[in-house]
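Of the protein chains in this complex, all but one are displayed in their positions.
After this line comes chain A, so read on.
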Amino acid sequence: MPHLVSIDNVDMRYGGAGGTLAVSGLSLKVGKGEFAAVVGPSGCGKSTLMKLVTGLHIPQSGVVVVAGKQVTQPVSIVGMAFQNPTMLPWRTTLDNILLPLEIVDKHRRRLRAHRREYVEKAEHLLETVGLKGFGSKFPWQLSGGMQQRANLCRALIHEPELLMLDEPFGALDAFTREELWCVIRDLHAAQGVTIILVTHDLREATFLADRIFVMSARPGRVLKEHVVPFARPRALDVMYEKGFNDMVQELHGEIASARVAA
């Protein structure tokens, strides 16, 4: 399987020579179409990893390769979503979702002439995440879960090959979170997009991912890589199986000892 993302022995230090070494000797590979999850103790460099892959930060040493090209500047084949939905409050939900099209070179030139087509696409995405008819609402008229659904639409509107999710469900209640797991699961199945999900929720990682990377405490590197064996499509019931709980427990143990080691 060709790798869409490959990180090789990367060091990233913030704030010059004396600054914080966030990750060190970090290596991981994610295949095309795969769903990868990254878990680890807080502050271990998970968000840093996201920024390295998207080209928001360039590492001091080591190489990051995305889609066969070394990353030296932001790569526009990615969509991103964070814990904080970062919708712009002066735009309607629909206009928020269309925002990436006003930025990405390929689309911004076509947007004016083909607006209808793009609006249809956005509305289709809204329907997929269960927000049909909410496009004309402003983000502050939506609940937290609905905002996060819209946020996913925005991350996907320009048809990215890679979707980066940084603790996107962290601020939601348990039921909403499970609903959104299913939304993400179905989006992954339907769109064939590669997903890297950073999370501190081990059940979330185990339920969604094909492959889980466990990171060490700062400076972060990959301690262990797990392949998640459960067949797809997965129903929420899978979480009551013994194998599932064993895996969550194993991950938990690994992170606990990584924290102690720090």
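One rule holds for everything that comes next: a contact is a pair of C-beta atoms (placed from the backbone, for glycine too) under 8 Å apart; a residue touches a chain by one contact, two chains touch by 3 or more; residues count from 1.
In this section, contacts and distances are computed from a predicted model.
Enquirer: For the complex's missing chain, which UniProt name, "NitT/TauT family transport system permease protein", "Sarcosine oxidase, gamma subunit family", "CO dehydrogenase beta subunit/acetyl-CoA synthase epsilon subunit" or "Protein-methionine-sulfoxide reductase catalytic subunit MsrP"?
Expert: Of the names offered in "NitT/TauT family transport system permease protein", "Sarcosine oxidase, gamma subunit family", "CO dehydrogenase beta subunit/acetyl-CoA synthase epsilon subunit" or "Protein-methionine-sulfoxide reductase catalytic subunit MsrP", the one UniProt assigns to the missing chain is "NitT/TauT family transport system permease protein".
Enquirer: Any idea which of A:Trp90, A:Phe175 or A:Tyr240 touches the chain not displayed?
Expert: Only one of A:Trp90, A:Phe175 or A:Tyr240 touches the chain omitted from view, namely A:Trp90.
Enquirer: Using the touch definition from the top, which of A:Ile7, A:Leu26, A:Val64 or A:Val78 touches the missing chain?
Expert: Only one listed residue reaches the unshown chain, and that is A:Val78.
Enquirer: With the full complex in mind, choose from A:Arg13, A:His158 or A:Arg211 the residue touching the hidden chain.
Expert: A:His158
Enquirer: Residue-wise, where is chain A in contact with the chain that is not depicted?
Expert: Missing-chain contacts on chain A: residues 51, 54-56, 74-76, 78, 80-82, 84, 86, 88-90, 99-100, 102-105, 138-140, 154-155, 158, 164.
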